[in-house]
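What follows is a set of notes on a single structure, which appears directly below.
Of the protein chains in this complex, one is absent; all others appear in place.
Labels run A and B following the written order; every chain starts at residue 1.
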Amino acid sequence: MGNLSPASGERLRIGIFSLTSDAGCQLEFLNLADDLLALVRAVDIVHFPMARTFNQNGPFDIAFVDGVPARPDELDLLQEVRRSTKVLAALGSCSSFGGVPAAQHFHDLGDLKKYVYRGMEDLDTLEVFPISRYVRVDLQLRGCPASKWEIMETVTALIAGRLPQLKAYPQCVDCKILENRCLLLEGLPCLGPITRAGCGVVCPSVGVPCDGCRGPTEEPNLTSAIEILTRGTTYPDLIRKFQKFCSLAPEYQEMFDRWRGLV
Amino acid sequence: MPDKTRQKEAPLRNEYLPDQALVLEVRELAPGIRHFLLEFVDPVLRENFSFCSGQFLQVSLLGIGESPISICSPPTQKGSLELCVREAGNLTQALHRLQPGDSLWVRGPYGQGFPLVEMAGQDLIFIAGGIGLAPLRSAIDCAVCLNDEFGELTVLHGARSPDFLLFTDEYETWRQSGRVETIVDEAPPDWRGQIGVITALLDLVNPAPENTSVLICGPPVMFSFVLGRLKELGFDDSRIFISLERHMRCGVGKCEHCVVESFYTCRQGPVLSIEQIRGISSALR
Partner (left out) sequence: MDETESGTSASDLASGYYAHPDLGRWLLELAADYRVLVPAEKGGNRIFQEVGTTDALCFGLAQDRTVLPAKKAFLPPEEVLFEFSAGRILPAMPLDDTIVFGLHVCELSADRLLTANMTHDRPDFHYLVRRNGGIIAGVSCRRTPGCFCEKTGHDQIVPGDFDLFLDLDGCSGWDSAGTGEQCGGKAKTSVAQPRLIAGSAAGRNLAASAPFPLENATGAIRAPEASAGSKTWPLDELPARIRDSFGAAIWDDLAVRCLGCGNCTIVCPLCYCFYTRDETGLAPETGRRLRLWDSCQLLAFARVAGGHNFRESRSERIWYRFSHKFMRMQETLGHAGCSGCGACFHFCPADIDPQQVIADVLGVTDGA
């Protein structure tokens, strides 16, 4: 990431942009609740179509971009945002990894258009890729939706002149610290050991196995994880789990290739 | 009503509280490398702070983070300290934004420095790759300052390119106590100096091992070549001192990040003799 140095006393100019997505990540900004009020007092959120009527153009100090470019005009917007911001943060697993829409890679695009977009077969859609395929991305705020903690750490860090300290270690660390019941030990398919922490282990904390929406840790031991996970889940179900949110994560591709070889 | 009185232990020192220092001067030494002159805000500390060449400080900025940085001024310099910082990540980038008058926070000094006292009367060879000249410069300046205590000084400094050679304006002073040779990996056509790897400088000066100590700091890739050459020249492991770099958090042997096999780089190191780390294959990586 570039060396962002806010001149002291100057307020950060923040833009929040949405490409094709369900806008759940943008909603996380509104869900900041009390923090949001404090946030708008501390920084200038000058572009936020979901919450503002009048939106300004760049330059921005930070641009949060959620979703994936699915149409040529969205690609133009993405490139324009990159040109006009110091820090570009991919907001959520769609912009980081293609998210749920990237499941299209596991189906025939023609079929998809026929069944999903019935009557709009001539739709001018781009193949789904993470935004890093098109522009340089400084930060990935993964998750579906992105985590409020990471949004706040990003903003407060950049105000202070710190590089955001996002967690790269597995969910299990935070899960154990919360002293949750380990679902994996109970035979449930929890992807915690190979999924990045940072969401506050929200799912295992309420008894739901981690679905891996934050994507893989660095150098995950997938071979061993699959062996352990398939003790309680079938291999196809497991692959579907990996394909759900972060199917374009580079760390997963070898596993998918092997799977394609099998079916 | 339970009795809460417990015998109080001797007051404990809180190692994690840093002291405030002011930046007096900032200089750019090379692209991405800056040199800072500091002084403690506390006058008592300013007066009494003492350390050995090769020791480091835990340097921090409030709200940014903390990192180990070697002191690059000599212990003989009183009242102020100098640091030389390469922009590498969170803290070091923020340090590069500091201006004279700004504060930073330090604790230490930590670790074992170069045993200069034991080297009295000997010739000294300093071998520095890149930013590795920072801790060595403290020792060089110390030896220059106490000229009579030491024999001949030889400084061998390698860098990526001529722009990255550090402390160039001090070589003349150093040369009054000995020899300074530099070499770079690559250089523009008008460069008159040496191009190549740092071992070429060892070949050039062809040092004799008798009554000589060697002080080394640089990137791990440099170590095996330099050490191999020194061995061929007949240097004894107990006379070769190397400053190791490891991930560090606490500086006081508690966080475990800096451990190499069975020693703590922050406590027994960062300066260790090759004899001390003999047989530890992972030490010189």
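The rule is simple: a residue touches a chain if its C-beta (ideal position, glycine included) is under 8 Å from a C-beta of that chain, and two chains touch if they have at least 3 such contacts.
Just so you know, these numbers come straight off a predicted model, no measurement behind them.
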Original post:
In the full complex, which of B:E232, B:E256 or B:E275 touches the chain missing from this view?
Top reply: B:E256
Subject >> Among B:N48, B:S103, B:N211 or B:S238, residue touching the chain not depicted >> reply: B:S103
**OP:** Using the touch definition up top, pick the residue from B:E15, B:E170, B:D185 or B:D237 that touches the left-out chain.
**Re:** B:E15
Subject >> Residues of chain B in contact with the chain not shown >> reply: 1-4, 6, 9, 12-18, 20, 60, 62-66, 88-89, 92, 103, 105, 220, 245-247, 249-250, 252-257, 259-262, 267, 281-282, 285
Subject >> chain A, residues in touch with the chain not shown (by the definition above) >> reply: 38-39, 41-43, 153, 155-157, 159-162, 165, 168-170, 172-173, 176-177, 179-182, 184-185, 192-194, 207, 217-221, 223-225, 228
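Note that only the chains that are shown with their structure count from here on.
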**OP:** Quick one: which bits of chain A touch chain B in the complex? Just the residue numbers, please.
**Re:** 3, 5, 160-163, 165
**OP:** Using the touch definition up top, name the residues of chain B that touch chain A in the complex.
**Re:** 63-65, 87, 89-90, 93-94, 96-97
